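Sharing a structure, written as structure tokens. Questions coming.
Apart from one protein chain that is not included, each protein chain of the complex appears where it belongs.
Chain naming follows the written order as A and B, and within any one chain the residues start at number 1.
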Amino acid sequence: MAIKTKLSLTIFLFFLLALLCSNLAVGRKEKDPELTTCKDQCDMQRQYDEEDKRICMERCDDYIKKKQERQKHKEHEEEEEQEQEEDENPYVFEDNDFETKIDTKDGRVLILNKFNEKSKLLKNIENYGLAVLEIKANAFLSPHHYDSEAILFNIKGRGIIGLVAEDRTERFNLEEGDIMRVPAGTPMYLVNRDENEKLYIAAFHMPPSSGSAPVNLEPFFESAGRKPESVLNTFSSKVLQAALKSSKGELETVLDEQKKGRIFKIEKEDVRGLAPKKSLWPFGGPFKSPFNIFSNNPAFSNKFGSLFEVGPSQEKSGLEGLNLMLTLANITKGSMSTIHYNTNANKIALVIDGEGELEMACPHMPSSSSNSRQKKSSISYHNINAKLRPGVMFVVPAGHPFVNIASKKKNLIVVCFEVNAQRNKKLALAGKKNIVSALDKAAKEVAFDIAAEKVDEVFERKEEFFFPYDNEERKEEHGRAVV
Amino acid sequence: MAIKTKLSLTIFLFFLLALLCSNLAVGRKEKDPELTTCKDQCDMQRQYDEEDKRICMERCDDYIKKKQERQKHKEHEEEEEQEQEEDENPYVFEDNDFETKIDTKDGRVLILNKFNEKSKLLKNIENYGLAVLEIKANAFLSPHHYDSEAILFNIKGRGIIGLVAEDRTERFNLEEGDIMRVPAGTPMYLVNRDENEKLYIAAFHMPPSSGSAPVNLEPFFESAGRKPESVLNTFSSKVLQAALKSSKGELETVLDEQKKGRIFKIEKEDVRGLAPKKSLWPFGGPFKSPFNIFSNNPAFSNKFGSLFEVGPSQEKSGLEGLNLMLTLANITKGSMSTIHYNTNANKIALVIDGEGELEMACPHMPSSSSNSRQKKSSISYHNINAKLRPGVMFVVPAGHPFVNIASKKKNLIVVCFEVNAQRNKKLALAGKKNIVSALDKAAKEVAFDIAAEKVDEVFERKEEFFFPYDNEERKEEHGRAVV
Partner (left out) sequence: MAIKTKLSLTIFLFFLLALLCSNLAVGRKEKDPELTTCKDQCDMQRQYDEEDKRICMERCDDYIKKKQERQKHKEHEEEEEQEQEEDENPYVFEDNDFETKIDTKDGRVLILNKFNEKSKLLKNIENYGLAVLEIKANAFLSPHHYDSEAILFNIKGRGIIGLVAEDRTERFNLEEGDIMRVPAGTPMYLVNRDENEKLYIAAFHMPPSSGSAPVNLEPFFESAGRKPESVLNTFSSKVLQAALKSSKGELETVLDEQKKGRIFKIEKEDVRGLAPKKSLWPFGGPFKSPFNIFSNNPAFSNKFGSLFEVGPSQEKSGLEGLNLMLTLANITKGSMSTIHYNTNANKIALVIDGEGELEMACPHMPSSSSNSRQKKSSISYHNINAKLRPGVMFVVPAGHPFVNIASKKKNLIVVCFEVNAQRNKKLALAGKKNIVSALDKAAKEVAFDIAAEKVDEVFERKEEFFFPYDNEERKEEHGRAVV
């Protein structure tokens, strides 16, 4: 019997050992079943008196608490990993994907860079960044520069931009639809010259040369004092005194004065004082004037929508020498774009007005492709599906067919930055010119295994690029093939 | 005595504890020595009755089983890591390195991309991919497009290629040695127009612009219905109905009909129907015709071998604007190429006929170079050595001297895709024009520490680029300096 007791003790210890040393994953629960078992074991030890049992049970509590902490930590890590690796829709970015870089009562700057942190599928665009600037009426964004090339698009409102060259500043008015290139390193400031409306600007950032690393999107502010800091305040006082040939006191008047923040409201007369002057010099200054996307005829237009394009071959657009095209699609309410893909370009799209939907066909999601051991793979496509509303950003890689659909209430307006635009074509899978109808008769019959006429009946229609889309019966279809 | 017993129990528990908590690596063996020891310990516990011993021994079994699982898991992980990091020969790819992307009874597509998954040494070519297509007599590969630029090389057999432009399809015959460029995103189909022989095509994939991310090699199939899937089937039924202006029933006739797979045999008359038509229009269509590598005079040729080259400066080759050269080496049986290196190009080579050997000199293998702590390093070269046979792929980075040797039985034929071909030169270390003989007399004497004439005696010979190689005495030398 005494031996039996000892054995039960031994077995109990074994049991606890197994608990302690095991790495078995157990879900987070209010009451862990192991805790019950552990305490039951304490209780069942016939040789224990009450004090022994209390101590034993306390050990159980301790053990379970530590186990849970360990698990929490582990799960947290896994979650983080998961978030990075297996985002359910790595192509769509919403509010919480943006980082608030500047936030004052008079405006803010949201940025989105390091696209590939969300998914390896976005490696193609890892070097680019997008910022959205929101500046309140009559507010001023202080002079600053970036280490990247920036292409600004004036989404909404009336602005003034000041660009600083080596020995002078050029100012331009910015209107809705204006595209403005800001060369890398150029100090610039922005003003909302409207007294009532906000100014919204999308700033697309590119590395200053092909093949270089991801853009930084860290602004270097020339002015503004201690708090917020000017980049000059970083240098030691001695260096500043020598470089600026000024006493400490003089420096303080310039570098410590500004308390307003990086974006702040200015007086009406200051806004007027910042209005661009008519240039008497006909050949222009060091910077190109803004180019308005609506000054071009649309590439496609019918009553279901219009598509405006400005590419590197457009003279005076400022995009010369860049491998970039800007497009603006205005899809009429209740209409859709055709199913189409870009042959070469990767599209970074920002919804600027309206509501609607995105559907995109995508071969293999990251989880399946990451397994290098799986040497036999099959081809299957996923439907990437997202609700669109102002501020949502989405990416359409080259070769991926997609559609945009406007809700029945409002036109859907999307501005797109298409990188690697050289030699790019938009090929449609439906509508007047589509690649399925363009298949030769013999191939069509072989590929579809029915009469070519039947294929044509389905694929041909007179409208090009934008079609009507009826939202009525949508509900019954919903939920299909959504990833 | 009772105390002793308790102590022995304590020590036994200690012993098990040590076992349980230790992370000591132990080799996989049928019978773990720890198991024996553990059971012996159970047996030796004098205070145990038979039942106690049985329970104790069961615990031993359990423990050992878990330990082995843990180790297996760990070793598996290490293996995977090792495979990626320390492949014994990261420059050579065999059957099991290829992924079978399509596999039907009428043909298959093997792909090799993400070269740098095998080794960091291949970072130079990480953006490229290679596919080998094998299409049976009179079979058809359905229309599809890629998001990458493809350069096809017709290894063997007689094909037809159809390329789809926005509003029509162009067809070309493909013969052995034909090079055909397929621009990114272009829908294409392939036909084996021969009634008996298989068609073999190598497809080299490049990113559509320099500096972009690795190619995908995921085909987007335009036709073919539910299973195999068309990319169109991905979209919701409502979108398809609106885009194609067709009822659900009409769509089904087109998108659900095809059951044959992605590669399937077609009727002889269908093959004839797909024959390219003579173009009446003298200026050509949207695509360049195939260019045959044998239409050029060889860059080098003697009775020991020939080297054919088609580069970006070759008019009408379709390689204009690409930083790529295609070469085909035909090494006579029992002969070898000279020891040579490419100054700028990285060579991706595919053996298409014959048998032979590769030897390449390589400074530092990955294991040694990865240690960033090792601040004092020495220079030593490894001999990368591989048997060549059809289907084997190997990489020769710029600057790395190498030779190819044909077996005595059959000519060795290798097709190479040389990326970064601009300003590339092939410099030889032996033969008529070689860089050692080209050293000036004074430097030769200093560098080799013997009379220049003696150096010349060894390095100069009248043959250029291809030499005889006698396999007879090979065996005795074998095993030397092989990594």
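As a working rule, a residue touches a chain if its C-beta (ideal position, glycine included) is under 8 Å from a C-beta of that chain, and two chains touch if they have at least 3 such contacts.
Just so you know, these numbers come straight off a predicted model, no measurement behind them.
Colleague: Can you say which of B:223, B:338 or B:411 touches the chain missing from this structure?
Modeller: From the options B:223, B:338 or B:411, the contact with the absent chain belongs to B:338.
Colleague: Considering the whole complex, which of A:219, A:334 or A:363 touches the chain not shown?
Modeller: A:219
Colleague: What is the set of subunit A residues that contact the non-displayed chain in the whole complex?
Modeller: 6, 9, 13, 16-17, 20-21, 47-49, 52, 55-56, 59, 80, 84, 96, 98-103, 114, 117, 140, 142-143, 145-147, 162, 164-169, 171, 183-187, 189, 208-214, 216, 218-224, 228-229, 231-239, 242-246, 250-251, 253-254, 257-260, 262, 266, 270, 273-274
Colleague: Just the residue numbers, please: which parts of subunit B touch the chain that's not shown?
Modeller: 3, 6-7, 10-11, 13-14, 17-18, 21, 123-124, 126, 210-211, 323, 336, 338-339, 341-344, 359, 361-364, 372-377, 379-383, 385, 397-401, 403, 405, 420, 422-423, 425, 427, 429-431, 433, 435-436, 438-440, 442-443, 445-450, 454-455, 457-459, 461, 467-470, 473-474, 477-478, 480-482
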